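Note that one protein chain is taken out, while the other chains of the complex remain in position.
All chains are identified by letter, namely A and B, in their written order; residue positions are counted from 1 within each chain.
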Amino acid sequence: MKALRIAGAVVLAAGMLLAAGCGSSSSTPSATASGPITGTLTVWDYYGSATPIKPAVAAFQKLHPDLKINYQAVDYDTFQQKFSVGVSSGAPPDVATLDMTWIPEYASQGVLTDVSALSGGTLNGRPIAAQYTPGALHAMTYQGHLVTMLYDFDAYALYYRADLFKQKGIAAPTTWSQFSAAARKLAVTRGGKAVKYGFQVLPDTFHFAQMLFQSGGTILNSDDTQAAFDSPAGVTALNYMKSFLDDGTGVYWGPDQGDSSGIAGIKDQRIGMFLNGPYMMGILKSSAPEQKGEWAVAPAPINTRPGSYLGGTGLAIPANAKNPAAAWAFAQFLLTPSQQIGVYKYGGAAPATTAALHDPLLTKPDPYFGGQAPFAVFLQAMSTATPFPYVKPWSDIDTAISDGVTSALLGKQSAADALKGAAGRTNDLLAGQ
Amino acid sequence: MARVGLHPHTRRALTGYALIAPAMLVTTAFLLVPMALSAYWSLTTYNGITAPTWVGLHNYVALFQDPRFLRSLSNTVAFVILGMTIGPALGLCAALLLNERIHGRAFFRTAIFLPVTTSLVVVATVWKMLLNDQGIVNAVLSFFGLSGHAWLADPSTALYAVILVSVWQGLGFEAVVFLAALQSIPHDLYDAARVDGANSWRRFRHVTLPGLRPTLLFVFVIGIIGSFQVFDQMFVMTQGGPVGSTETIVYYLIDRFQALELGRASAVAYILLAILATLSAIQFRLFEERS
Partner (left out) sequence: MKGRSLRRTLVYAALIASAVIMLGPFFWTLSTSLKPTSDVFSSPPKWIPNPFTLQGYRDVLALPFPRYLLNSIVVSFSVVTLNVVFATAAAYAFAKLRFPGRNALFFILLLTLMVPFQVNLIPLYRIMVDLHNISPLIGANTYFGLIAPSAVQVFGIFLMRQFIASIPDAILESARLDGASEFRILRSIIFPLAAPAIATLAIFTFVTAWNDFLWPLIVTNTDSMRTLPVGLALLSRKNTVNWTATMAGAVITVIPMLAVFAVLQRRFIEGLTAGAVKGAS
């Protein structure tokens, strides 16, 4: 199945190249070709206060004065609920930001517009396939069709308190054993628990996958029919996560902490290291300006090989969107190089199109990170990152895995048993889809 | 007004219809029609976009084979049973205390009642912070030499923590209702019992409790029906986690809705309706028996 999907993506990409190469873009039934953009355009955006989309809306409005733009900021945490309510009751947005991990659930329900058809294979007059990395194209494709356009990408690297590392004479770790040693030197513990400068241990699929991929494991088998995360690599990965809690160098960041970004713990110094994606650069700058110059980013330390999950934000057009023409025009506008740079400039996150990835602004030294250019680190992480499997029950599988990870980290079950249980649930879900 | 020509009875009947019209209209449009739609959807596979496909009772059958739904059912039952034993028990204790001859009864009554006026969302938000690993509850416990705990992060304690928060919020209601009932028990009954030489436990057992019976029953019924629909606390405090330990029926319903399984979500709603209808029937029976 996975092979089929990749083949589909390749064929699709080739087709798009062909289409773009043979004729001028005007011969394709592209939405951009169809006169002025009018009507109402509804945009839902989960970025929050540091959004690059809101300024883009203003700029787009200037280009299309006759268009009425209805911009709505919707919180990330409740976005899916709002999106489902909107789509299922006939009040969908025209363009929505969707976390790439939500795509399979919606794509399999037929909720998302087939962008391949809508776009005619071109984005701003150039073939789509030529504007993304192969990994990104793979992530945007569901069963041979493009269902979303990647807007920002997410892959993990290690954020650490460079000021404390320097003070305590710790070098940025590159392997797991160095990582554990660094955590032991960094953390201030009381009663066997890290009270300051701990490594943030998040009990979720993203962070487990990080350790799993780095140990050579995969989430599902090669044709996406069976769980594979309960392999010895998975057990190693989970036990390694737990080792930070066992030796009192990790801070368990459960749902009771109130957020997954850990910003509260970063601000009150409980967290000194964490693994997360580029969007945290923006969150650190806007929410913890007082820690300017204290943080740096390094590639995630590896066990046997580098790896990370590959995700990000996709721009999606619901199948029942009222104004798909305006939606596609706006999506294209958001993906022009100048707007893509806005993802970094306003949101502190990582743009997704290849043109934007090589913009010199991204490699300019960043004073917040002590003159480092952390973006290069994420680019490197992206090159070895893999998206989560595109299977219909993914969100339920995600829940099963994070439940297993939680049980093991809290010592309710051994890592092997917890993963075996989660794998059983996953296999049932895959069999029942 | 067309008074002439209409028989007073007819006019009064027409007025009757006019007076109930707004109520019937709102009930029909916003209650009965949605109920019928929901009943139909529960027999289909439906994502809100493509037309529903008829599947008969498949959603109901599938739910009772779904471990997550069964877990949400058992979590809800645990919430109801524990909440409805601890809550009324503590409420009764508080009412008995308030019924003593004391100074400052108004103050204590207000203090105990205060959380009832506060929305569950506020209560849940505040307690999420209090029960945090670093929160004040653990700080107070450690002051008394007890070790703290990440109450809401641990699947074996999260549900109990949510129950205690709910009890804290509802306690004042039960206390005040019981207090009113206690004060309506005639004093001569106690005097007579005292003359018969009954000690305070026997007076409680044979005078107070029987006097409270109808109120107790009512508090249980109201509380049980309300508790079966618990959602707000979970939405704010735990999001149904950790490891699904606080996922309740309504939480699961919303989750299925979010997954665009509208048919499945509607079936969950009707199962909840069946449970509540059964409980209401029992309630009705009990009240009939009494009167």
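Convention: contacts are C-beta pairs under 8 Å (C-beta built on N, C-alpha and C of every residue); 3 or more make two chains touch, one makes a residue touch a chain.
Everything quoted here is computed from the prediction, not taken from an experiment.
Student: Out of B:19, B:57, B:89 or B:192, which residue would touch the omitted chain in the full complex?
Tutor: B:19
Student: Looking at B:126, B:185 or B:198, which makes contact with the chain not pictured?
Tutor: Of the candidates B:126, B:185 or B:198, B:126 is in touch with the missing chain.
Student: By the contact definition given up top, give the residues of subunit A that touch the hidden chain.
Tutor: Contacting residues on subunit A, toward the hidden partner: 48, 72-78, 82, 85-86, 88-91, 195, 257-261, 263-264, 267-268, 283, 287.
Student: List the residues of subunit B that touch the chain left out of this view.
Tutor: 1, 9, 11-17, 19-20, 22-24, 26-27, 29-35, 37-38, 41, 48, 93-94, 97-98, 100, 102, 107-122, 125-130, 132, 134-136, 139, 168, 171-173, 176-177, 180-181, 184, 214-215, 217-219, 222, 225, 228-229, 231-232, 235-236, 239, 250, 253, 257, 262, 265-266, 269-270, 272-273, 276-277, 280
Operating definition for what follows: only the chains that are shown with their structure count from here on.
Student: Enumerate the contact residues on subunit B facing subunit A in the complex.
Tutor: Residues 47-50, 67, 128-129, 131-134, 150-156, 237-239, 241-244, 254, 257-260, 262 of subunit B touch subunit A in their complex.
Student: For the complex, which residues does subunit A have touching subunit B?
Tutor: Where subunit A meets subunit B, its residues are 80-81, 84-85, 87-90, 105-106, 109-111, 203, 252, 254-258, 270, 319-320, 395-396, 399, 403, 406-407, 410, 412, 425.
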